[in-house]
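The complex appears here without one of its protein chains, the remainder shown in place.
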């Protein structure tokens, strides 16, 4: 009973089905009919014209987006605990040719307009200091927190006023939309987001994410850079198929809701142990080593985590689109019984 | 009836099967059981200890290998018409951080020891000129030509003598082995090859190639660089599954033989039109525009190609693991009837 | 009696003088009065508004210019024997983050509109091939050949039509202007050049070149990149002083004329030995090893060179602003007597 991460879960049957349907011969790279349908499908989904490209991983999606917005001598404002800073093995430095990640603070790994100002206002506009060219936020955040449309719009407004691009790492975008119940455009195009890394892999896909460009010019640069990064697969139709299956007939939202609901059930059982409000599919809980051992002895697997100051220990629990309801309930009961 | 390329063909049923079997939960990235089996599986295949990593595309495989062998200020000797020079959108420049491709000549896109010497011997060993650090050859070449073990060993010996790494782009390695009927180690480990991009995608895979390291130290660098390039997929087990399916029970050789045989049937019908000896699954033929039109009118699709001097036109025909024998025969008859 | 190169000659007394005058305290980097005067001084010289930055070497000047015009995934058209391709240790790859030098042919290391078209017209506009973003020409060329205003304008017109930037490596720009007797703007701003590397070091300077931007936007990018490349010297006023001394009171033209005249005297003595028309300060002559030995025995030093096909050997002779007239005449006589 694994609650490590959603990023290694099985592939959803409808995704498999779409991939098999793509087995019919078609053009290579992204010249096939499925890949060619992405722009329209995402424009429909977001209710605004946009361009969409498939790419195999979230790291590649994030970094291709950043590299299109930021020159090598520039910087990207992100949270100190953002995935691009902590967990991508230096990929932003590779893709941007050495641009700098400029680290801001904020509760729950959320940036605020104020936190960004505190970071960038003291930067002298001279050549000795790296100048910011973009902001990157994660929705839902690395702590399972969700930005409201208003919070994003406030950051988008700052970005626009300073001439900065705005990127959203949406590895768990679906979970955020499912949580808020809003239209996806409220969190993106309408809030000033230029590019979204639209996550599928953590949500039932196999190895396809979508880069969605509300600033269409950026897409034309990324087409070249995707190839240059070795990410233009020759049988791209199998990636397009995954992405299309995910957004058609609301599979993305259904899957995210399933994961979110499972997280809520566990969170309820955790009570005051929870130290980040549970708004997506991650639960961070105070838990002593002995308690962790007890759970593991019952067959539950999960990651240790850094505990809040003073706490004896902590754990991260992550649910997925296919978390078994029986196992979820069992975990909830086990935690409640600690 | 498409004879464009082998790189967009369908996925082999046994590959599909292996991918489905990988749906069971396992660790993320390359911590799963399948990924962990790659080293051993390839060591068995080549009869020598080696390390193997999956990666989604041939471009990424080639460039990760080169970047591990060549410092940013160095150079890579390759053929003027090598895939890395002509068709990878500048990916070597990206991955190597600006190292230089140093272009040598050779019939059929094959390098020779002599051609390499002609290129590198005049380079002054001073800081004003880029110094070579590696050689990259393609087996089978971009013109479907195959290096014999002796030809590779001659290049390997030069590489060793000059302290240069040796990389093999084996997007169609299987076709070369099938053509020669030799042991794969004769073309690689025994001939001085340090790293092989072992192609699967053109040979019935979906989106997994294998990087095979006979110089094991290089693998440790590439592990970090693969992540940094956004190529470490979180559900890597679906890639490992493809690669393992390909090398188990000789699927790679069976598929390559099928493609090679189809190419031979067409080549025989082409007779004197053929202007590169057909040793793998590509046939380059002199064909006037009118003749091409006639074939296309019969439903055959293929690429125009640059004709030899004096010829009225040319075409490139490529067969694949799943080329329909009836269609192959039909094409052969149609060409014979021109 | 050295005729190796103009790049190691002594510093002109007026340059020394200007440097000493700069010893007075002033602001650091390029905030000093001299550096601040560059834009105006070059705008006066060229008769058109331009921006000018000092930089220590021609390699840095060339590569900063190229990096501002070409994205990492793009390419720069240059001559196969251009300095940026042959003699800068891969610096263009470093500064442009891996962009590609695309090599065209042309007599005397001169590009023509036609040669550029032959190179770039076959490039498919797809992501698999590197797309050109700029052209770089050398004036005078690596073989001491000079482009006329019309020849540059033809290239400039092509560049504009294709949306390509145009860079001029003017390490010996002064020699070209002195040879043609034209206005410097005819060779640059009026002919479509966006950025000029205006050489001083080979012409009596110590270690300052000027980057002159006719496309002013590029200067703003290069200001950041110059710092990022470690080329923003804190005592920049000593570089500004050199550059200003060079262009004030026509020192640059006087020095270039002296070098050109010396070259003409030697060329006249060489007669039919000369195999590149002498239009600047370099003389390429057919000369057998025995003849070279004879000259060296008389105390003349110079580089061996690659001879035209069939010739027994060749030498490159370079004059400088301070070539001693007596030595020049002695060399001319010695060659005539061979």
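When the chains are written out, they are named A, B and C in that same order, and each has its own residue count from 1.
What we mean here is this: a contact is a pair of C-beta atoms (placed from the backbone, for glycine too) under 8 Å apart; a residue touches a chain by one contact, two chains touch by 3 or more.
Source: prediction; values computed, not measured.
A.B. asks: Where does the absent chain touch, in terms of which shown chains it meets?
C.D. replies: A, B, C
A.B. asks: One chain isn't shown here. Among C:229, C:251 or C:266, which residue touches it?
C.D. replies: Answering carefully, the residue with contact to the hidden chain is C:229.
A.B. asks: Which candidate, A:12, A:73, A:110 or A:223, sits in contact with the chain we can't see?
C.D. replies: The one listed residue touching the chain not shown is A:73.
A.B. asks: For a quick check of understanding: of C:148, C:207, C:288 or C:329, which residue touches the chain that isn't displayed?
C.D. replies: Per the contact definition at the top, the residue touching the missing chain is C:207.
A.B. asks: Under the stated touch rule, tell me which residues of chain B contact the chain that is not displayed.
C.D. replies: Interface residues of chain B facing the absent chain: 71-73, 97, 127-128, 131, 221, 223-228, 232.
A.B. asks: Provide the residue numbers of chain C that touch the chain removed from this figure.
C.D. replies: On the side of chain C, residues 2, 4-5, 7-11, 16, 20, 23-28, 32, 55-57, 59-61, 63-64, 88-91, 93-95, 201-202, 206-207, 224, 227-235, 237-239 touch the unshown chain.
A.B. asks: Residue-wise, where is chain A in contact with the chain that is not depicted?
C.D. replies: Chain A touches the chain not shown through residues 72-75, 86-90, 92-94, 96-100, 127-130.
Rule of thumb we're sticking to: only the chains that are shown with their structure count from here on.
A.B. asks: For the copies chain B and chain C, give the interface type as same if over half of its residue numbers appear on both sides, and as different if under half do.
C.D. replies: On the two sides of the chain C and chain B interface, the residue numbers are mostly the same, over half being shared.
A.B. asks: Please work out the Cα centroid separation of chain A and chain C, and write it as a whole number of Å.
C.D. replies: That gives a centre separation of 50 Å.
A.B. asks: How big is the gap, in whole Å, between where the Cα atoms of chain B centre and where those of chain C centre?
C.D. replies: The answer is 42 Å.
A.B. asks: Check each residue of chain B and list the ones that touch at least two other chains.
C.D. replies: Residues 88-90, 93-94 of chain B each touch two or more of the other chains.
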